[in-house]
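As you look at this complex, bear in mind that one protein chain is not there, while each of the others sits in place.
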Amino acid sequence: MYNDKVMDHFFNPRNVGEVENPDGVGQVGNPICGDMMRITLKIKDNRIEDIKFRTFGCGAAIATSSMVTELVKGLTLEEALEVSNKHVAEALGGLPPQKLHCSNLAADAVRAAIKDYYEKQGIGTDIEIDEDHHHDRGHEEEENIAHNE
Amino acid sequence: MYNDKVMDHFFNPRNVGEVENPDGVGQVGNPICGDMMRITLKIKDNRIEDIKFRTFGCGAAIATSSMVTELVKGLTLEEALEVSNKHVAEALGGLPPQKLHCSNLAADAVRAAIKDYYEKQGIGTDIEIDEDHHHDRGHEEEENIAHNE
Amino acid sequence: MSSQPNARRQVYLDHSATTPVRPEVLAAMLPYFAGKFGNASSVHSWGYEAREAINDAREKVASLIEAAPNEILFTSGGTESDNLAIRGVARARKSKGNHLITSQIEHHAVLHTFEALQKEGFDVTFVPCDKYGLIDPDGVRKAIRKDTILISVMHGQNEVGTIEPVKEIGAIAREHGVLFHTDAVQSVGKVPINVNDMNIDLLTLSSHKIYGPKGVGALYVKRGVRLTPQLTGGAHERRMRAGTENVPGIVGFGEACRLAKAELPEESRRLTKLRDKLIEGILRQIPDVILNGHPVLRLPHNVNVSIKYLEGESILLNLDRMGVAASSGSACTSGSLEPSHVLLAMGLTHETAHGSLRFALGMSNTEEDIDYVLEVLPPIVEKLRAMSPIGPGSGL
Partner (left out) sequence: MSSQPNARRQVYLDHSATTPVRPEVLAAMLPYFAGKFGNASSVHSWGYEAREAINDAREKVASLIEAAPNEILFTSGGTESDNLAIRGVARARKSKGNHLITSQIEHHAVLHTFEALQKEGFDVTFVPCDKYGLIDPDGVRKAIRKDTILISVMHGQNEVGTIEPVKEIGAIAREHGVLFHTDAVQSVGKVPINVNDMNIDLLTLSSHKIYGPKGVGALYVKRGVRLTPQLTGGAHERRMRAGTENVPGIVGFGEACRLAKAELPEESRRLTKLRDKLIEGILRQIPDVILNGHPVLRLPHNVNVSIKYLEGESILLNLDRMGVAASSGSACTSGSLEPSHVLLAMGLTHETAHGSLRFALGMSNTEEDIDYVLEVLPPIVEKLRAMSPIGPGSGL
């Protein structure tokens, strides 16, 4: 189902855990919907110096979390804000169609963490986090995955 | 589909042909319905001295024709009139369910021939021939035979 | 076989009823019964393996008719595909119109499905055919109304072998914005099919007619065409057809399609030659025989003749005893009161229809098989005609 790169990030996730004394914390999703992601950041000179994640969710959720931490580590906050869920999926070499709409909120978690950082710093920001991302999971192009026993 | 006895009568039919100068001729069914049977009789001392058949029809039609000639040969006309299609089917060890309602008109042909004989002799008779036998072919208890390619 | 004491040869000439699974196909299927037996919906290696096998088969089936893999739905057979196409479109487009068009010579899987829809309140036009079993595209055009939503006309006629002008009918359907379904169960693998060139929106295939296993079929559904699913349950087959996929069956069907495509041109030529030899032989050797179906626009494997003054089943039983398998449109073999609706629609009398015989050739048949049939059939006919109360042989 998943490609080798996704499986690698799932089985050997990078940057798991919590940054000590984080400068920003982002949490998106919730266990009711089946996936929830928590990002903690250390910021230095407007750059992401350290980043860790914790995720409750499926293979795609964990792999995208791991990947996003690799993608944004070392970037300036402006650069990091440009990273989208789509970029994460592409960096993983693609996700199964039915996973494109769900379990793919890693970039949102990073944005939420940066937003948190800005707010703590008293910096005004217009970052928007799509809290509703679960409700538009489409099924049009889905593969045939089902629980049919 | 058919049992061995039916197959024997079908492949080695007894009394095929036409009696010469018949005393009675009976013809039932018609080619439109898929089976037609013609019985010719020689009568002597109120007994069936000789009997022959010609049949257009399926395996059951030919086998029942053959069997009925064996059953009634030598019988008095009264005895022969007692022979029913059901007797013929039983004497053959049974017919497939879907053939019980059709292609089983041999006894009717014999009755028709005897009726013809009586009429030629000027003897009054109340023999009735069910000319309509094709219309009540039932399907309730049918086996699953179909032309499905 | 025990009931064939006098057979000097086994000649199976009923390939339109069903075909044997060819060895390559069985070999492709075997790993999927016990080793790779997973459910394609499962989230583990056994499941992925099954899913991949199905995807692979889907490509092969699609390729045979020049479709895209995601335009192929797997079903349990030709009958289910016909039902899904017709009921599925009728129900999905009910709000657009209430009129359906088909022909009088469709397979029962199509015909009885339209009759069932008729009882549900749909208006159905059954267009007639000519004496060769050919449907006139212009007749279809004239039947189209403002509220027509579906036309279904088969490709290769299963009894008499006539090849219908589906490309023309498809063009007419498209011109009028009507969906077009064709039952290609008998023509697939015998005649080249390109669903795009031929203007086809839905097309029925069956595995067991092309040396694949029984219990599998497919429906081609052109991208964008909406159907109401007829089997509801799990989210299989793009939510269009629920039910755990028959993985070995699907794999076998895929392999059968791949082989059919590779061998089509040559095998068609070979069958056509055998077919014509058999037709000519029968017409030459047996008096009072007529050829049913079109003399030229004809499936390469179909021979259909009426042997006058005889009933079909009695000939079949005699042929079987000699080792020859064939079929007939006689009422006695149809499970109904009437002989073949196809032969009657072509204008045959009941009597002539009862005497019809179909020989459907296939992969295993050789010239020697044809010679053998031409040797055993005439004496059978002679013997039965001598027993018949009708015709010149009866002397009546």
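Each chain carries a letter (A, B and C) given by its place in the written order, and its residues are counted from 1.
What we mean here is this: a residue touches a chain if its C-beta (ideal position, glycine included) is under 8 Å from a C-beta of that chain, and two chains touch if they have at least 3 such contacts.
Everything numeric in this text was worked out from a predicted model, so none of it was measured.
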Option touching the unshown chain, where C:Asn6, C:Asn196 or C:Thr232 are the choices: C:Thr232
Residue among C:Glu49, C:Glu71, C:Glu159 or C:Glu267 that touches the chain left out of view: C:Glu49
Residues in chain C touching the chain absent from view: 1-4, 12, 14, 17-23, 26, 33-35, 37-39, 41-49, 76-80, 82-83, 107-110, 112-113, 115-116, 206, 208, 213-216, 230-235, 242-249, 313, 316-317, 319-320, 324-328, 333, 335-336
Residues of chain A in contact with the chain not shown: 2, 7, 10-11, 13, 16, 18, 27, 31-38, 54-62, 98, 102-103, 134, 137, 142, 144-149
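One rule holds in what follows: only the chains that are shown with their structure count from here on.
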Chain centre separation (chain A, chain C; CA means) in Å: 54
Computed distance of Cα centres, chain B from chain A, in Å: 86
Junction residues of chain A - those touching two or more other chains: none
Overlap residues in chain C, where contacts from two or more other chains coincide: none
